[in-house]
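Removed from the display is one protein chain of the complex; every other protein chain stays in position.
Coming up: chain A.
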Amino acid sequence: MRRFRLGLTARIVAVLVVLGVAVFPLYWMLVTALSSNGDLFAERPRLTPDIGRFGVFVEALAEGKAAGWLLNSLVIAVGTMVLSVGLGIPLGYALSRFSFRGKAVLTVVLLFTQMLPEALMVVPLFALFRRFDLLDSLTGLVLVNSAFVLPIVALILKGAIDGIPRELEEAGRADGARPFTVLTRINLPLIAPSIAATAVIAFFHAWNEYVFAVTFIFDPELQPASVGIANFIGELGTPIQTVMAVAFLFTLPAVAFYLLAQKYVVSGMTAGAVKG
């Protein structure tokens, strides 16, 4: 009995340590945002957020360019989400339900793209963007981000459609429905959770994207938050509280959204990964 007790206590302590490690950096972001200069640079820093200084978030949004950054990020992320899921659904459907020439090649290409670093592709894409006047444009970022997240979106949706019994479709087809109608009326409602998961994945792929944004956008007005926040690193002009407040506002929706959709995202990610 005694051994059992000890084991239980050790387990509880271990779980608490893991949770502490997992959450502490974001907690520390919040504490830093809500500390006075005195607290930050004192011999012993404060370890709890000073809720009274909550105004720092309002100031960060009102004074600086942070609100504009977050808005740009939102535009890019929503655009990428709509475009990549919109293109990924028919691609996933084609891969799941049809046999056609070049299918094997296409599947290998989709998997292959998963290992291409953005940093490698940024040079030729820069040339492409210049030729088509897509530099300094949020549309350009939506296009390139969609192309990069599209393979994983399509593979996840293919896996989801694979799970729908074909009989349901055959029924629809026998009714005289065209393939497109079969897809929209029969398949889509059934894979709604997977669509939600891919939407979340695509949204945050674009929300977090940095390399393309920092290379293709010169106009400060068009900068997304990822670039704005990255520029804070090593820069000394902005008060650290403002920096952390903006970073926290950038992080919070990602974490909150993810926690809400977690069940679907994880199963989607692993399903997509298993194909790899």
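Definition applied: a residue touches a chain if its C-beta (ideal position, glycine included) is under 8 Å from a C-beta of that chain, and two chains touch if they have at least 3 such contacts; residues count from 1.
Definition applied: contacts and distances are computed from a predicted model.
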Among "Phosphoribosylformylglycinamidine synthase subunit PurQ", "Extracellular solute-binding protein", "Sugar ABC transporter permease" or "NADH-quinone oxidoreductase subunit I", UniProt-listed name of the chain not shown: "Sugar ABC transporter permease"
Residue, one of A:22, A:62 or A:192, that touches the chain absent here: A:22
Touching the absent chain when the full complex is considered, from A:74, A:87, A:135 or A:196: A:87
Selected residue (touches chain absent from view) among A:61, A:74, A:135 or A:190: A:190
Where the unshown chain meets chain A, residue by residue: 11-12, 14-15, 18-19, 21-23, 25-26, 28-29, 32, 40-41, 45, 87-88, 90-91, 93-95, 97-100, 103, 106, 109-110, 113-125, 127-128, 143-144, 146-148, 150-151, 154, 167-168, 170-172, 174-176, 178-179, 183, 186, 189-190, 204, 207-208, 210-211, 226, 229-230, 232-234, 240, 243-244, 247-248, 250-251, 254-255, 258-259, 262, 266-267, 269-270, 273-274, 276
